[in-house]
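Only a single protein chain was left out; the remaining protein chains are all shown in position.
The block that comes next holds subunit A.
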Amino acid sequence: MNNPRILPKIDQSKGLEFGLYTLGDHLPNPHTGKRISPKQRINEIIETAILAEDAGLDVFQIGESHQDSFISQAHMILLSAIAQATNKIKLSSGATIISTSDPVRVFEDAATIDLLSDGRMEVVAGRASRVGLFDLLGYDLQDYEALFEEKFDLFLRINENETLNWNGEFRSPLKNAQVIPRPDNKEKGLPIWRAVGGSYASAQKAGRIGVPMYQAHLGGPASEFKKPIDLYRETAAESGFNINTLPVATAGFFYVSNNKMDAFKEYYPHVNEGMKITNGQGFPKQAFAHGQDYRSVINVGDPESIIEKILYQHELFGNQRYIAQLDFGGVPMESIKRNIDIIGEKILPAIKKYTKK
């Protein structure tokens, strides 16, 4: 079957794509107890994107969040600023909470960023893990599932048709509506991914409609996260899509230091204290200690062990893109810089060398 979706262009002859993502959390540094200003945090996110581009990384991604201790409510505006500050790196939202947004406006914003960035924009659409934004933006939490499915479907239709007719439950109908501006490419649309947070049903739905799948991980054995990916590909194949054309991206905690235990000592308090504030539960130290095993999905350690892990995960997942979250929980800018330096000098060359096809 011909896939109507607009798929990201990933050149596998250059190897696994490597990117960074931030959720735009704005949390104190647990080592000092101090929190930088919102203005400084935003500037540092933009600086991080520039450093990532300079180090040769492929993608920079920002998630939308409306809860306390975050500054990424207007994530598209942040991406727009990064579009101006960079030249080559691909930009992505991740995730845009499509359930509580108007897909027309999301498309207008993302397509504008695509024009500003010379065709570098992608969208990862998700459902939100915390739900305060439903009240804030005037939606009913009872419609959590239905809102996402309807709005994601509309978003895809807008992406694939400049003019459309549409009727649904959660938005006024569109009658011969023209949604512009259009991205300046052959398909006049954007690569759109479905965010999957470990739910099998969500992976299955992504496969059923042939959209690329973006899967985020916290911790645990990498082999467990292979299962939803397998289900995604099985479902896509059963639905008639060519799975070789459907990319999979995986994302999770990342922190590198030249000494393995230093990486754990430095990053664990950020993850543990950050999760206590944002999710209400810390990350158990025992579970984080499992991250020292190469089979764990937590990419924390020295450059050699991280290279081994990412290659092992690539072998399991057959993923086309890996996105690292290295700024969570108030990681200071000097550590972010050091991480990006090591990625650029040691990790990226090794990963590309062993994964290019």
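Throughout what follows, a residue touches a chain if its C-beta (ideal position, glycine included) is under 8 Å from a C-beta of that chain, and two chains touch if they have at least 3 such contacts; residues count from 1.
The criterion applied here is as follows: contacts and distances are computed from a predicted model.
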Missing subunit (named according to UniProt) among the choices "ABC transporter permease", "Response regulator transcription factor", "FMN reductase" or "Integral membrane protein" | "FMN reductase"
Of the residues listed, A:N3, A:T112 or A:S129, which one is in contact with the missing chain?
-> A:S129
In the complete assembly, which of A:K14, A:K34, A:K88 or A:K265 touches the absent chain?
-> A:K265
Mind listing the subunit A residues that contact the chain we can't see here?
-> 129-132, 141-142, 261, 264-265, 268, 279-281, 284-286, 288-289
